[in-house]
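Let me begin by handing over the structure; questions about it come next.
Of the protein chains in this complex, all but one are displayed in their positions.
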Amino acid sequence: MAEVFFFLAAIGALAGAIGTVALRNPFYSVLSLVCHLLSLAALFLLLRAEFLAAAQVIVYVGAVMVLYLFVVAYVGGGEDPIRAAGSPGLRWASALFAGALFVELSIAVLGTGLTAFGEEGSGWFAGYGTPGEIGRLLLTDFLLAFEAASILLLIAAVGAVILARRRAGLEHPREISVAEMLRRGSRDEMTGGEAGTMIEAGGPPQR
Amino acid sequence: MSLQTYGWLVLLFPLGGTVLIALTWSVLPWKLHGYLGTLAIFLSFLCAVGALFELQDRGEEERQVVTVAWDYANTVGVDAQLSLLLDPLSVFMALVVSGISTLIHLYSVSYMASDRGYTRFFAYLNYFVFSMLLLVLAGNFFFLIVGWAFVGAASYLLISFWYRRTTATAAGIKAFVINVVGDVGLVLGTYFIFKRTGSLDFLRAFEGVQEFSRNEGDLVAGCLLLLVGAFAKSAQVPLHTWLPDAMEGPTPVSALIHAATMVTAGVYLIARMHPFFEQAPAAADVGAILGCATLLIAASIGLVVTDLKRVIAYSTMSQIGYMVMGVCSAAYAAGLFHLMTHAFFKALLFMAAGSVIAAMAGEQNLDRMGGFRRAMPFTFGCMVIGGLALAGVPPFAGFFSKDEILSLVIAREDWHVVLGVLGFVGSLLTAIYTWRMIFRAFFNEPVEQAHELEHGHLYHAPEHTNPATGEVEDTDVGFPGPDHHIAEREWSMKVAMALLAVGAVFAGVLQIPKVTDVLHTFLEPSFHDSRYYESLEPSDGLTWIGLAVGALLALSGIALAYRLWVQDRARPGAIRARLAAVHGFLVRKWYFDELIDAVVVRPFAWFGRFARDVFERVVVNGIVVGGPTGAVRAGSAAVRAVQSGFLRYYAALLLVGVTGLGLYFLIAAS
Partner (left out) sequence: MNIEWYLVVSALVFCIGAGGILVRRNPLVILLCLELMLNAGNLALVAFARAHGNQDGQIFALVVMVVAACEVAVGLGLIVAIYRRRLPIDVDELRELQG
């Protein structure tokens, strides 16, 4: 039975991956990636990583992909003609090298002498992959990684806010925009978006 | 003091003089510099006299002394030392050079008095005397070449003394370039000799002359190259074209450098190198033939030129032809004797000419001169004495010296007899052109300048001009000064000219044939290794015939000149009209200038243009420089293309790199 589920999940993952890459509309790409992530969660379950599967669905699919959908809706992103600014050669070359990389990795995996790979894995104990166990490890053996990850999340949040800030939301933009302070005057007739990076146009393009 | 000390002092006084004058040019009053310069050379002359006495005190065998000051380099078989060779020949030359130089310095004290460059003049003159003494006293080839080059530089500096005159600077460059050709010949000749003898020192090299077989190719080549050097310095055909142009320098310069001393350096060189020339008679014969040719060519041109100083210049060229012919035919003492007497009367002639030119306010053309006999008696007297000596009238000095050369040359027998006979023809021509000059300048009706001078008033030209081209000049530094000084009014000029006149009259006493043999005996230790010095002697009959013919030719030359330029004044014009082609040929100086221009100057100029337009532009800039720069530019352009800014290219490079690494590890692990 496990094999059946494995193949279903694997096919789902691969289909999702191919869809992400091949679909023209970025919206569809995001949805395809969602499908891929869900299949991956299934694979995690098959590997007895229960907590991780749940985290994958809740965090990755539920938060990150939803954020993606919002941004894609805002930015739009038209049809992406496959005409590469480089050359068609680039497409074939990249396919070739990606394929070559896959072949190498497969050889590495399948030809390995490590015995554990040829089986289902070493023995597992009760509580393997449960939230309790993961939580215990996070707070004892991997405390540093845990704390570092939380700081990273804080920084990323602050950074994202600053990056995507709108000028209209500030009472006195001049205070903050240093680049603008260096360039006195002629700000009122500014068409916006022509000055330094910290001066955003007022919202979406109006003209 | 010892001989060696005297020898070094002879050199050091002029050197000290020039340095002192140069360093105090603005500190001391200018008149003092003239006296300083003269004093320095006079002291040098005294030391030369002292050296002479010291030398004669020694025994006959010990009269060749080498004194070394410093071992400059002694590696790879080259022994270059600062050494002097003090022997009769060098002391003789030092006496002549320093003696004549003292008198010319004295003359210049008044002659150049109004020139703004007075101090510079004396500094240069002292430097020249130092270089010339270095040349004659040098004890090895190295020092000789150094002196040779210094003398060339001094000549250039002094010819272009009035440096704002373009004719003067052009003449200076011409002289220098031809001298450099001679320098190259000298150095190459030295190389040929040094290669075999293994030493740069004169005495050691002379001992090594036996390494060469008689007339061996290497030695003949070396001697011919030395002849190139000698001929360039002594203005012999074909390297003679610079000497007439060198008359652009002030008259004392012409007197000192281009009559008495520098141009005799070639004669000294051949005399000094006599062991090599005797071992390679082919080269010596070439030298004798060219010397004879020069004396005839120069004498013929002297018959037609109209510039006073240039007549005397061609006369110098001709007389040095005699000297060269003499030393190349192994008549060493005779040639050097003529060198000494020639120094006296030629310097005297130049000084007198300078006085006449001053009376003419800078005009040098014989066509405009005349009748200065009553206005300038002293100058006239000196000119007559010099002219008689030059023409070879007994008992003046030139008579004995010139005839000794000719009789010794004829005594060589075989084909040298022809050279001797041609030499006699040349002496007839010498008398004619010398007295042509004197009669035209001093006889007949006085010109305006002479008239004014008779009334005690020195002529002043309305404006100062270049005597050759007529361009107007000012009298600031770089051009001649405003005043002119004649001998009758300046005591220093009178003293100098009087002393030279005495020498011109009485110097012949040293070598009266069959009576006195002073110079020949004195110089004998220097030529002890010559196979001709003692043996070559004319028979009694030849000697008397030679003296008689010489005197006869001189007197008939003077008579002919008197007839043509005093009595029958229209004859020269008629002769010229009849022989117009010949006259034209002579006036164009036998077309030597045009020949050298076509054969040497134009090919070199073409080569220079070729080097600039083709070689420099195409090869050097295009290939040698352009090649690597082009390659570097292309390479960097290729590398620059990688920095395209395309994100996907970078990602592709990453992927390719990872794949490659993986492949490597796969292979390494298997």
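Quick notes on this structure:
Labels for the chains are A and B, by order of writing; each one numbers its residues from 1.
Everything that follows uses one rule, which is that a contact is a pair of C-beta atoms (placed from the backbone, for glycine too) under 8 Å apart; a residue touches a chain by one contact, two chains touch by 3 or more.
Computed from a prediction, not measured in an experiment: that's the story for all the values here.
One chain is missing from the display, and on chain B it is touched by residues 644-648, 651-652, 655. Within the entire complex, the positions of chain A that touch the omitted partner chain are 2-3, 6, 10, 13-14, 17-18, 20-21, 26, 29-30, 33, 36-37, 40, 43-44, 46-49, 51-52, 55-56, 59-60, 63-64, 67-68, 71-72, 74-77, 80, 82, 84-86, 90-91, 94-95, 98-99, 101-102, 105-106, 109-110, 114, 116-124, 128-129, 133-134, 137-138, 141-142, 145, 149, 152-153, 155-157, 159-164, 166, 193, 197, 200-201, 203-205.
Simple rule for what comes next: only the chains that are shown with their structure count from here on.
Each chain gets a centre from the mean of its Cα atoms; for chain A and chain B, those two points are 97 Å apart.
Those residues of chain A whose C-beta lies close enough to touch chain B in the complex are 84-86, 90, 93-94, 97-98, 100-101, 104-105, 107-108.
Across the complex, chain B meets chain A through its residues 646, 648-649, 652, 655-656, 658-659, 662-663, 666.
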